[in-house]
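Removed from the display is one protein chain of the complex; every other protein chain stays in position.
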Amino acid sequence: MLDNLNKKSLKYIGKAERRIDAVEKVTGQALYAGDLEFAGMLHGKVLRSPHARARIKKIDVSKARRLEGVHAVLTGQDLDYRVGLYLVDKYILAKDTIRHYGEAVAAVAAETPVIAQKALDLIEIEYEVQTPFLDPKQVFDKKAPLVHPDLGKYDYVEAVFTPVPGTNIANHTKLRKGDVDKAFKDADLVIEREYTNPNVQHVPMETHIAIGKWDMGDKITVYTSAQSPFTVRNLFAHAFKIPHASIRVIIPYVGGGFGGKAGIHLEPLCCCLSKVAGGRPVKIQATREEEFSLLPCRSGLIYNIKTGVKKNGKIVAQKMTMYWDAGAYADYAVNVTRASGFSASGPYEIENAWVDAYTVYTNKPFGTAYRGFGHVEFSWGVERHMNYVAKALNMDPLKFRMINALKAGSKSMTGEEIVENTGNVSKCMQAVAESINYGKLTAAEKAREKKTGRKIGKSVVALHKAPAMPPFTGTVMILKLNEDGTVTASHSLTDYGMGTYTSLAQIIAEVLRWPIERIRIPIETDTDRDPYDWQTVASKGLLLSGNAAILAARDLLDKCYDVAAQALRAQKCDLDHDESGVFVRHHTAHRVTYQQMAVGYAYPNGNAICGPIVGVGRYIAQGLTNLNKENGQGNPALDWTYGAHGLTVEVDEKTGEYHLIKVASAYDVGCVINAASVRGQAIGGMIQGLGTAMCEGYIYNDKGQLLNPSFTDNKIPTSLDIPEEIDCIAIETPQIDGPFGARGVGEHSMIAVCGALGNAIEEAVNADLTHMPIRQEDVWRAMQKKAEKPARKARALKSPGKSSAKEKAAKAPAKAAKSPEKAKAKVKAAKAPAKAKKTEKAEKAPAKRGRPRK
Amino acid sequence: MLQEFSYLAPTTLKDLYATLKKNAGKAVILAGGTDLLVELHNNWIAPKLLVDIKKIPQLNGISFDRKTGLSIGATTVCFDLINNKDVQKHYPLLADAAGRIGSRQLRNRATIGGNLCTASPCADMGCSLLALGAQVELASVDGVRVIDLKDYFTGPKRTQIKKHEILQRIIVPAEMAGARYGMRKLKRIKGHDLALISVAVARTEKVMRAGIGSCAPTPVVTADLAANSSAEELKNAAYKVVSPIDDVRASRDYRLFMTGEYIDSIHAEMFRGGRSK
Partner (left out) sequence: MKITLKVNGRKYTREVVENKNLLHFIREDLGLTGTKEGCGAGECGACTVIMNGRPVNSCLILAVEADGADLQTIEGEAKNGKLSKLQHAFHENYAVQCGFCTPGMIMSAKVLLDSNKKPTVEEIKEAIEGNFCRCTGYQQIIEAIQDATGQLKKKEGLKRA
């Protein structure tokens, strides 16, 4: 930790200080981008493609342009600019190729939303509809249509990513550690299975919204609901070849982001419309339906895991193949692939590891950053697989995890050595296991089972994540001392709900020894006024900005001490400070107040020294490296946050209906800065994770059209869906380079709860699920099937992905909603019910009619 | 919304009938707005005229008479139905069903008449009113006609209402007052959701019926069964009238299975003397 202070002497760190930005939120006074209005503001609307893959044969906007009240109409032909965070593959408006359902084809700016809609209705487009590429596992099929035939011509970050031109592989991340083939041969058991999950949307309560203004001389101003002002500025500058200093990005209050607002989305379009409209500001606010199709989502994943174990439970080898269904554009997905690639095993030691992670282009809404950055998706597979392997070994799943958990002395998959201070995943697992009374049913639980007739199951799972960020990620904090002895902070980390600003205020208060009320951290960030921060993602904010805050506070104090040393004619080593000023340690009455120093110190005769006081703190990640492209080795991780969940579920054996009785979560956060904030993140992320587990997921037809683009059929958890009991536990193994020993936890709460649910349900009723969401119907279907014995599976699965014809037929209806191909099957099933249903009918006939009542 | 339309709010039935006759085919009725405004939001309809019927007092309110039964005005909102003393005492199935519609906010606006006029296959009031043998009163300049609810639905979102007609009130027969009942609604989450299926059973000393939603192009009802019919008989009667499909919400098989499950559990409750969950 940067400050090695005795925990007991800490005044602010560890407490549940009230949020510094809550009053304006509970009164409705906080202004979000949608609340802002500007003189002459126009309303922008986007025309979206109804097709997943098509060629634009003809587009005629003449009638739209002529409509009174319309100030700008743009199509892809007007905008020869591509954007892309890591791989520059996306035109602002589709040029002549449609790559996903909902893709923006044209945009208008008009005086009212009604006129804008009328203008859109006047645009005439002729499409040549083409067959979409929808199944990422078909990526090696040479006949598959190419989503990006020009992949070889795109700029990309060569140091980190490996696109494969001539294919639908936007990136291939490889990891090779040890010798998997030999290790598999030495293993006592080899177990392989595949796990899948669909696209999911972030569903921030505030949809994407941006207001752009393009003034003469290419001066650009953007107000946007976004997470990273400097990324918006940077990508804009690159795309339009405009100096950074000419672009100003302002972020007001943000109504949730979860990664969906981490990059650049509506901003370029708003600004381009403004340019055509003579510099009038243009606002585009996504409707909720546009949020589900025009704006990006989270990539789907097909994850194949092959594990070699010894009879004693030690994993000796693991081969992991990930097919990321990344949609039409690379955006963040290539980095999700990379970050998941090096983390793919979960918090377990794998001596011999082999990872092939593919970012696969498909004709679907594209995947962007999403809380967890790939970890929620692959953790589902890992944690289900851990239980599957444990079953094969006839070993308790928690014991199996404990045997393999990373600990001091372990080596991660990238070759990083885990030390004491990295964190303690075993302790996390122990804490949650205790909380849910894992391994037995309590008297109350037994009585409950008896009373309800339902079965109770429990599970413990573990997780880890390091920030997925460039090795040179840095940040700056500036503290400006005000005349009245308060301080105003300036920085560009954003707070879209996490509460990091409050934690930073606590850190500053602790160093300055001031009451927190004297520290102001304005929510709005402005690239013209505030100094650089990379992005507010990756759970790195508290660590990097916390350190920068400590350094800024120390710098501020240092300058105050300079003034005091002169004014008090003292040596700096004899000075100390408290909440009112700087004083001589052995003559405390000899002091200079902050008010006296703030804007320059004046002697009684008027002589002035030192000038206005500003503290600056910069911090950059230390010692990180890129990963070797051939073997994935290196040091990518700023820090690792470990965690665990314990979950108790009750399942109806007849219908598959289930209730969450308890979820316990534990995270090794290094040092709790704000207890309520950690708890808020823990619960919020857990519920969001349960959303993925229970009810969320995009459903497509075989044409790649989204069938559930609204809340009607894309459900998220409500207050009635939360567990009966929630327990949050913090472990504090200090992060040596973290502020007061803290590390981040923003994403971690979402990561493993899905696996926890799947495992607990299997434990309760023997329903074996490998796909999410886990709907009631899916549990029912899985119960009909009865969980397969892994050992049989292991022998049968010599070649990955092939199951026996019988298993295939039995599985066909169950997989109906799973992957796009299976979505096809599901739609097919509706048209030809006889085929898919036959086997299932035969299996399930006893359940329907004439079955004796229990 | 992005469509432009006129708005009228007649205050008498006579004005309403005349307006509907004059604008037949061009006007849509605005009651609670919880379906209509969603359709406008999604740009699924572009009506020229909205006729707000909430200012007509005769269309609102609930009355009960031991001889004629329950009369529910078309613009009665779910919240008022749920809290009506007569409904709670004599037709608690309806309070149960209305309580399962949407969220609290939606129940403060959604009307019983509107639910039936939207006539979605998953209409939450459909299966319960069918189980109670309800009728609907349709009116226009041509007069008033009463038809059985089971004949009223003609297809998904299609009813017998003529272009110039209005659904005025819902009549629930006196002989169903005090009926034992059970209701279940299958959802994807515990929060508000449409019905993947819904089953409502009503039973008096003389008759038993099950109304089922989301298992056919319209809400459907079994034939009248003897009051002491077994669960098996009730299920068989149900299977005769349902024809569920696979869709993004649920599969046909699960819908069939859960129809049977719900009937079993409601039947067990009713004959044990318990109330619906």
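Should a chain be cited, it is by its letter among A and B, assigned in written order, with residues numbered from 1 in that chain.
As a convention for this text, contacts are C-beta pairs under 8 Å (C-beta built on N, C-alpha and C of every residue); 3 or more make two chains touch, one makes a residue touch a chain.
Because the structure is predicted, anything quoted here is derived from the model rather than measured.
Enquirer: What shown chains does the left-out chain touch?
Expert: A, B
Enquirer: Of A:388, A:496 or A:601, which sits in contact with the chain we cannot see?
Expert: A:496
Enquirer: Out of B:150, B:164 or B:192, point to the residue that touches the absent chain in the complete complex.
Expert: Here the residue in touch with the unshown chain is B:192.
Enquirer: With the full complex in mind, choose from A:249, A:295 or A:666 the residue touching the hidden chain.
Expert: A:666
Enquirer: Out of B:73, B:102 or B:182, which residue would touch the omitted chain in the full complex?
Expert: Of the candidates B:73, B:102 or B:182, B:102 is in touch with the missing chain.
Enquirer: Just checking the interface: what residues of chain A touch the absent partner chain?
Expert: 16, 18-19, 21-32, 34-35, 114, 202-207, 253-256, 258, 287-288, 427, 430-431, 496-499, 666, 672, 675-680, 682-688, 710-712, 716-720, 722, 726-732
Enquirer: Under the stated touch rule, tell me which residues of chain B contact the chain that is not displayed.
Expert: 1-7, 9, 30, 32-34, 37-38, 40-42, 50, 52, 54, 79, 102-106, 108-109, 191-192
Going forward, only the chains that are shown with their structure count from here on.
Enquirer: What part of chain A is in contact with chain B in the complex they form?
Expert: It is residues 113-114, 117-118, 287, 289, 654-655, 694-695, 699, 707-708, 710, 712-713, 715, 717-721, 775-777, 780-781, 813, 816-817, 826, 829-830, 833, 837, 840, 844, 847-849, 853 of chain A that touch chain B.
Enquirer: Quick check: in the complex, which residue numbers of chain B touch chain A?
Expert: Touching chain A from chain B are residues 2, 4, 41-43, 186, 188-194, 231, 235, 239, 245-254, 256-258, 260-261, 264.
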